[in-house]
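With one protein chain held back, the other chains of the complex are shown just where they sit.
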Amino acid sequence: MSEPLLIVEDLSVRFQTGERAVQAVDGVSYSVGAGERLGIVGVPGSGKSVLALTTLGLTDDPRVEIQGRIMFDGRDLIQLSGAQLRRVRGDEIAILFAPPRSSAHPSYTVGSQLIEAVLAHRSVSARAARDRAIDMLELVGIPEPHRRVDRYPHELADGMLQRALVAMALINEPKLLLADEPTAGLDITVRAQIIALLDQLQGRLGLAMIIFTRELGTAAALAAELALLDAGRIVERRRTDKLGDRAAPRARTIERPSPRPASSPPLVEVGNLVKHFRVARATVTAVDDVSFEVERGETFGIVGERGCGKSTVARLIAGLLNPTSGQVLFEGQEISAYRGEALKAAHREVQIVLADPYSSLNPRRRVGSMIADPFAIHGLYPDESERKRRVEELMSHVGVDPEHYDRRPHELSGGERSRIAVARAVALEPKLLIADEPASTLGDRTRLEVLNLLGELQRELGLTLILIAHDLAAVGHMCDRVAVMYLGKLVELGAGEALYDFPRHPYTGALGDRLLLSGDAPSPANRPRGCVLHPRCPKAEDRCSEQEPELEDKGGGTRAACHFPL
Amino acid sequence: MAVHVIHRVLRAVLALVLIGVLTFVLFTVLPDADPARLRAGLGASPAVLAHISAQLGVHHSLWVQFTDYMKGIFLHLNLGYSYRSGRSVLSLIVARLPATLSLAGGAAVLWLVLGLPLGVLATRRRGRLIDRAALGTAFALGSTPVFWLGLIALYLFASDIGRFPILPGANSYVPLTVDPGKWFSSLILPWLVLASCQGALYFRLVRDELLGVSDAGYIRTARAKGLTERRVISHYLLRPVLARVIARSGSLLGGLLGAVVVTETVFKIHGVGLLAYEAVRQSDFPVVQGTVVLAAMFVVAVNLVLDLAHVRPMGDPEAIAA
Partner (left out) sequence: MPRRRFRADRPALTAAGLLVVLVLLAVAAPLVVDIAGTTGPNVRNPATLTAFGVSAGPSAAHPFGVDALGRDVFARVVYGARVSLEVGLLGAAVATALGGLIGIAAAIAPGWLGTLLMGAVEACLAVPAIVLGLGIGAACGADGCAAGLIAPGRGTVIFIVAVAGFGAVARIVSERVRTLREQPFVDATSSLGASPSRLLRREILPNLIDPLLVVALQLVPMAILLEAALAFLGVGVRPPAPDWGQMIAGAGDAIISGNPAWWYLVFPGLALLSTVLAFSLVARAVARGRGITATSVLPA
């Protein structure tokens, strides 16, 4: 074995902020050889970004104390002068950041930013630099690179922009690439593409690569050697023999709800639902001819990435929006026909919990008062102390200390805020509860807790639960049936677990990481003709661009809309 | 992008129309005084009053008066006539423009040349002595009335009355064409005074903008590419910040015009500001009204130009956020 390319020896990094000192990294050592890969995994705050930045001397804080050595190619990077370090950056060692939007300057073209990276280290003509830029854009799989090179960052979709940034990082053929959360903020199907891209390029160009990420799955997909980081220290090192095998999904601790009762008329019927929005003089189709039914007592999931229309469907069912056409029936009655008192009464039966527990609670109001809202609005428990007692009961029921009654949302943790939102929604014991990406911005463990809570409440109150999510893996086990949406269309509908393990529609397969789509999702204002997935689908043929597939029974209780199902 | 331009121009046109409405309400509807007497000035004879009343059309309905007024301004650029001097308000203003431009232009050069680099310097040494001193001075100067600073300057340095007579005092302004040397020296004190107060604002503006972008992710990416610090600063910090400062100058324009009026009054520089002041003193109402209308339209026009010159590719998040 040759001498490793990068050796980090007993590295410690300490920040002096105000009066406090923060030990971000504490005695960390690792190494990576030429052409090898290493994954460093840790939750936010564990110090992994600091590791990446310190390697190239990019910690902006002048009051930082660094101890230890970072040996690269025989030199200690920590001892290098500013000018020497600058020569290493972007030439021998490159960093890739995410999210892509904040890494590229919005006012300069993509090409100019790439060319700049070349000219900083090579004395070539501008023309030659530009050619190099175009070649790199092609290498990372960007179609029509000679046109895209003159585009501004905001004209590229997230995935394409991240590819361009990969091109920028690798443009001078560095020996080592540090990828700091390279898939953060990207849609699931795009994330898979970037991982595949990094995998491919690393092999092709033979560079060494260190991935810094919070997702064990991403790290494991790219590196056989893993180091787990916690509070600035390496707590575990792992080695897997097989690459490309994603670590097993999170433990299935979500309890399955008890089987639903015998058939009775469906609680919710959605028929040929269509919703258009006018956005800046263009018409955006958010929901395109979607039909399904939700049975009483069922846990029904709607899954898809950003822009698929699932939140719009949720709001349509909750009566917050009116459909452009089609019907939404709740207990046989058309929701949008309700007015006045009848509408108010209907709100008692259908409740919605919204995503992002911070912005779904008014930051200026007190938590107890917000939970009391449903009672106040519908005139229940007119006696003040009775009402407060009832609210406190609800709070303990969802697992929040009733002592917090008078607190404001920002004084509570993300998990507690989610629970408050749930408490508010179930206060009136509705028949239907719609949970729109509950706790999606929170950590894995918290999210599981909230989902468990929803499951418990469902059992206790016998309510029907519609769960909106973007992660099929997390939600699949919990739902009786799942509907998968893409660009406003319902592409597959079937039993929860079955969809994850045996997808029929290519998009479902991509969500479950069994298939790779190409490119980014188009904007809902520019939906493709024929099958909406065809520009990105590896199985697409001519028929797919001409004829829209219908949702048909594909066996096993699953319906899919695809001409060439899996 | 063309749609955006048209939209912006229409907004400006709407603003101009509304300025007409606003000034009409302010100067014709609101005052309780007799409209003719207001405009005739002090000591006008009944015959003159009657004549002016007829000219104003006070016997017409409010709506007719309004349409006449709007037509006058927008179709004929007629801002009224000064009954004192008999000349059109527009011609009076135009005659006084060079002086105002001399004052404002020179001061602008001064505060940009001094204020902007100082803002950059202070940001680079954020928190240290020079930053705190500069910020403190900027705050103090920003709270100082321009007219007071002007008088103090005259009291100290004016050649005729000052303690340390080194520069020409008030009322020494001559146009550039008459005597360039005297023109220049007479403007030094006014320039310094005006530039100090405005410069304080610009300094804070630049500093705020710079602090806003220093932490941006793209700065870090630029450094990570191995660009020299100088390139990072000039290309990624200064240029965008400069663009934003210029864009925001539009909203500072109103304050600048007010400061110009006051400075001209203190130093007796015969510009548009002094014209307005004298008109108020002499109850020459049409001149006051005309100046208000023209000033407002000027601000709208400048803001339009700044917005359009600054037009970025559509959908640019910075443009949207602005």
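Side notes on the structure shown:
As written, the chains take the letters A and B, and residue 1 is the first residue of each chain.
The definition used in the following text is that a contact is a pair of C-beta atoms (placed from the backbone, for glycine too) under 8 Å apart; a residue touches a chain by one contact, two chains touch by 3 or more.
These figures come from a predicted structure and were not determined experimentally.
Of the options B:R11, B:K182 or B:H235, the residue whose C-beta touches the omitted chain is B:R11.
The residue from B:L22, B:I130 or B:L176 that touches the chain not shown here is B:L22. Within the full complex, the residue among B:S82, B:T123 or B:Q289 touching the omitted chain is B:Q289.
In the full complex, the hidden chain is touched by chain A at residues 315, 318-320, 343-344, 347-348, 350-356, 359-365, 370, 373-374, 377-378, 421, 424. Interface residues of chain B facing the missing partner chain: 11, 14-15, 18-19, 21-23, 26-27, 30-33, 37-38, 139-140, 142-148, 151-152, 154-155, 161, 169-170, 201, 204-205, 208, 251-259, 261-262, 265-266, 276-277, 279-281, 283, 285, 288-289, 291-292, 295-297, 299-300, 303.
By our rule, only the chains that are shown with their structure count from here on.
Per-chain Cα centroids separate chain A from chain B by 49 Å. For chain B in complex with chain A, the residues that touch the partner chain are 3, 215-218, 220-229, 231, 236, 239-240, 243, 312-313, 315-318.
Residues 53, 56, 58, 60, 82, 86-91, 94-95, 97, 101-107, 116-117, 120-121, 152, 154-155, 165, 168, 281 of chain A touch chain B in their complex.
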